[in-house]
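Encoded as structure tokens, the structure appears first; notes follow it.
A single protein chain has been removed from this complex, and every other one stays in its place.
We just call them A and B in the order they show up, numbering each chain from 1.
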Amino acid sequence: MVRATPTGVGDTVIVGAIVRRSADPSEVARGEYRVVMHLDQLQTLIGYGDRVDRFGVATRDSAATVRATALINDAAFGFAAHRSSDIAVETSQTFLVVSRFHRAIGVITIVASAVFLLCIMLLKVDERRRDVAALRLMGISSATVLKSIVLEATLVAAVGSVLGVGIGAATSALVNAHYRGVYRTPLAFSIITPDVVAFAVVLSLVLGVAAGFFAARRLTRVHPLVLFGR
Amino acid sequence: MTDAPLVLRARDLRRDYPMGESPVHALQGISLDVAPLEYVAIVGPSGCGKSTLLNLLGAIDRPTAGTVHIQGKPVEQLSDREATRFRLLHIGFVFQRFYLMPALSAAENVELPMAEAGVAKAARRARARELLDYVGLAPRAAHRPTQLSGGEQQRVAIARALANRPALLLCDEPTGELDAHTGAEMIALFQRLNADGTTIVVVTHDEQLAAAAGRVVHMKDGRIVSDTPRG
Partner (left out) sequence: MILTLARASLSRRRTRTALAVVGVAVSAALLLDMVMLSSGMRESFRSLLEVRGFALRLAPKGTLPFDTEATIDSADAIMAQLRANPDIVTVSPVLGGQLHVQLAGGSVAAVAIGIDPAVQGDYEPRAGRDIRDADDIVVSDALLAATGAHVGDTLRVAGGYDAQLRTVTRERRLAIVGTAHFIYTPANPKVLAMRLHTLRAMTAAQRDPVSLFMLRLRPGADADSVEQWVSRAIPRVTAISTAAALRQVDERLSYFRQLAFILGSVSLAVGLLLVTTLVTVSVNERLGEIAVMRAIGVSTRSIIAQVMVEGVVIMLAGSVLGLGLGLVTAHYLNGILAEFPGLPAAIDFFLFEPRDAWVSLGLLAVSGVLAGIYPAWRGASLPIAVTLREEAVA
């Protein structure tokens, strides 16, 4: 048992380990020293008596969790049982804020990328205005020209999507490796799920094809001789 | 012909282009003198080296061998920067396809070489107006090239070529893109220019343009086959 008095010297304790943690992302605005010790010793040290702040309960499965929660709450007086998943939601306000921030940045980046993509597609298709003019003068229909440019844009977007997924996966792994080391936590900072991949691929395909379509339509609506600059 | 020093003196010009195993000899030892106030037409079949010769005479290209002196200055030895400056101040170019800057007005096209030469804005504007008036295009000074006919564009190109009062006007197929009527107008303009003191060398297929010149040089297969003064 560890004894200590506020203004005197107490017992000598053996420090088991000192761990220095850098700022933890779950405690962005707070920081404190932590001591982990035997329950009964802490209870005695702080005069808590026979009290604890909470119990952690492990169950066999999720059905057992539901039954146990109901059972405890029926019999409880002065305390309540909560599912860990519910508490996680309640206490992860910090993560929610960061997550919303990331989402906002993501949306802005997507909008920016869409503008860039349209710009560059317009430029690259515009570069070939004379080729397009020559084809149309030869008798190739506007529709055929449009389809060929859109097909090209689709292929580029498809290859780009695949490459992008690869780059994203590699970057995600790098981010996790880095921040896990910095914050010494098993938390994942970036998770790539199938729906995230699907969303990214579909979005880039749609944007790429749309950009190619608009760029091509600009050219095919203009008379070939005007494209030649006459 | 005058006794004044030659405007142009080319000796033994050769220009080879590497093409596979054996090079193509575009020019095979061309020598040519042009005196002040001469109007020389260089004629010959396609591929005989006329345009290649013009590029060498105008310091746009470098000969494989031989020398080119313009107003006594050996231009084949000039660095790229020096040659550019030399062209700006001493040589005027007129191209078959006009090559006006489509984003500039007629007047601005004429001002362009003067601006590069550092001429003050007021002075170059006045000179541009004067030159456009000379070629009959004063009312069209504010028009863009796309708003001008082929003949009008070529007139603007001629005005531009004269902007810095060059010693020599070099023209590459100036009537090549023009119809017969407009071509005839151009021929008349060239004669007026020459009469007013411009030394002109023209490369052309156009027989009428060649006929208007004071001297005709025939080329074939990279060589001069005849050099005949007219009249």
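We take it that a residue touches a chain if its C-beta (ideal position, glycine included) is under 8 Å from a C-beta of that chain, and two chains touch if they have at least 3 such contacts.
This one's a predicted model, so the numbers in the text were calculated from it and none came from an experiment.
Participant: Out of B:R9, B:R87 or B:R127, point to the residue that touches the absent chain in the complete complex.
Facilitator: Touching the chain that is not displayed is residue B:R87.
Participant: With the full complex in mind, choose from A:I87, A:I120 or A:A170 the residue touching the hidden chain.
Facilitator: From the options A:I87, A:I120 or A:A170, the contact with the absent chain belongs to A:I120.
Participant: Out of B:V24, B:A65 or B:A103, which residue would touch the omitted chain in the full complex?
Facilitator: Answering carefully, the residue with contact to the hidden chain is B:A103.
Participant: Considering the whole complex, which of B:A35, B:I60, B:L78 or B:A167 touches the chain not shown?
Facilitator: Of all options in B:A35, B:I60, B:L78 or B:A167, contact with the hidden chain holds for B:I60.
Participant: Tell me where the left-out chain touches chain B, residue by residue.
Facilitator: Against the missing chain, chain B presents residues 51-52, 55, 58, 60-61, 80-81, 84-89, 91-93, 95-97, 99, 101-104, 108, 111-113, 115-117, 160-161, 164.
Participant: Kindly note down the residues of chain A that lie in touch with the hidden chain.
Facilitator: Interface residues of chain A facing the absent chain: 6, 22-23, 25, 28-33, 77-79, 93-94, 97, 100-101, 104-105, 108-109, 111-112, 115-116, 118-120, 122-124, 126-127, 130, 179, 218.
Keep in mind that, in the parts below, only the chains that are shown with their structure count from here on.
Participant: Please report how many Å separate the Cα centroid of chain A from that of chain B, as a whole number.
Facilitator: 66
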